[in-house]
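Dropping the structure in here first, questions after.
Every protein chain but one is kept in place in this view of the complex.
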Amino acid sequence: MRPSSEGKSRGVVIEIGGIPIALETSDPGFVKLLKDRYCDYMKAGDRSDFKFRIELIAPEGIDPDADARVWLENGDWQFERGDFRANWNQEKRRGLIRQSANPYAIDSVLRIVHTLLLARTGGFLLHASSAVRNGKAFLFSGLSEAGKTTMARLAPPDVHLLTDEVSYVRRLDDQYLACGTPFAGELGEPGENISAPIAAIYLLEKAPCNKIDPIDTAQAVRRLLRNILFFAHDEELVRLVFESACAIVAAVPVYQFSFFPDQRVWDLIG
Amino acid sequence: MMPSTETYLSKSTAIAARVLGDETIIMSTVDSTIFMLNPTGTVIWLSADGQTPLSRIIEEKVCAEFDVPVEQATADAQDFVSKLAEHGILVVSDRPLSPKEV
Partner (left out) sequence: MSLLDEMNQKASAQGIPLTAHLDITWRCNERCVHCYLDHDGEGEMSTAEIKDVLTQLADSGTFFLSISGGEPLLRRDCFEILEYARKLGFNVKLKTNAVMIGATQAARLRQLGIEQVQISVYSHLPEVHDAITKLPGSLRRTLEAIGHLTAAGVKVSITNMLMKQNATNAKAVMQLAKDMGVAFTVDPTITPMLNGDRSITQLSISAEELEEIFHTEELVGNVGEFCAPVSEADDDFLEGHSCSAGHTLAYISPFGDVYPCVSFPMPCGNVREKTFREIWYHSDELTELRAVKIKDLPTCSKCSHGSYCSRCPGLAYMEGNMRGPSSADCAKSEARTGIPSAWQTIQRQTQPNWTYPNLVQIKPM
């Protein structure tokens, strides 16, 4: 796929958690890639809350799993990782992304933007799988190898998966909603584009048998904070994320979930 | 097209290839046909950089290394290049080729 800096701009609008973001590029091959990748999250029409122009550049032998850096510079957010460089003026609602033609860069940019947007309204992205059962959402949180994907894989047919990797938590008035995201983990599939009120958050640990235990508030906040996606070391943002963690723990039950990875685990959920 | 001696050769990108000793194995990624090049063929193959004309490859590489008369080397080389070009293994042009053009 050759980078193209000429030609008519075209794009897609991707709506996650009710926030539509337009991505524009003059490379038709890349538009097709975006449409394929985010097909369940595409919004018809071109109305969006925010707009990014994408310029494709040749890849430079980078590490796509490296951490992204995010910082504020003269009123613009700057995002950088080996495979992309982006800036975003939140007030003007516009930004520019320079990246190689790989979908993981766009995933990262979208996650960063949503993290920054959600922070101001009490929401966040969380390293967790989440699913909807009987109209209620359940989050299964943990870092690498904790069992997030395992919970998603073991889910019976009546469960609707929102994500097996990065959960989207949105605060609306006093309610917390989990929304589906296209950010696929190892299962390689986007989540269903639905949302539901969060009934419980489970902090995962693999064990010889299944057990759900309450945990105290301080521990819940501390462990949640470890799993919240956070990119920018900005004082105000840190404070907002901390308050969001405290607020959700006060509103939504959080449990320690020691589980044995077989299908019976879902007998305890919902 | 029968290559003249002012012909430029470039290796196709639709191949897999490996030099083993003084021979080369090539496989087309289009139809999986395999070719084994003998030492003379390997010398021509290695020189197919898109910039060196076939006449120079014959004179400076083939004749010099294998002590073969130019006329014979030229006829053999042209036949060899034609066959590989027919199978899409070599790209043949009457002017120098850059990698992008291949």
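Order of writing sets the chain letters: A and B. Residues in each chain are counted from 1.
The criterion applied here is as follows: a contact is a pair of C-beta atoms (placed from the backbone, for glycine too) under 8 Å apart; a residue touches a chain by one contact, two chains touch by 3 or more.
This is a predicted model, so every value here is computed, not measured.
Here the missing chain is touched by one residue of A:45, A:75, A:188 or A:208, and it is A:188.
Of the options A:45, A:75 or A:157, the residue whose C-beta touches the omitted chain is A:157.
Screening B:25, B:46 or B:68 against the full complex identifies B:25 as the residue touching the chain left out. In the full complex, chain A touches the omitted chain through residues 32-33, 36-37, 59, 61, 63-65, 102, 104, 144-145, 149, 153, 155, 157, 186-189. In the full complex, chain B contacts the hidden chain through residues 13-21, 23, 25, 27, 29-30, 32, 34-36.
Basically, only the chains that are shown with their structure count from here on.
Rounded to whole angstrom units, the spacing between the C-alpha centres of chain A and chain B is 53.
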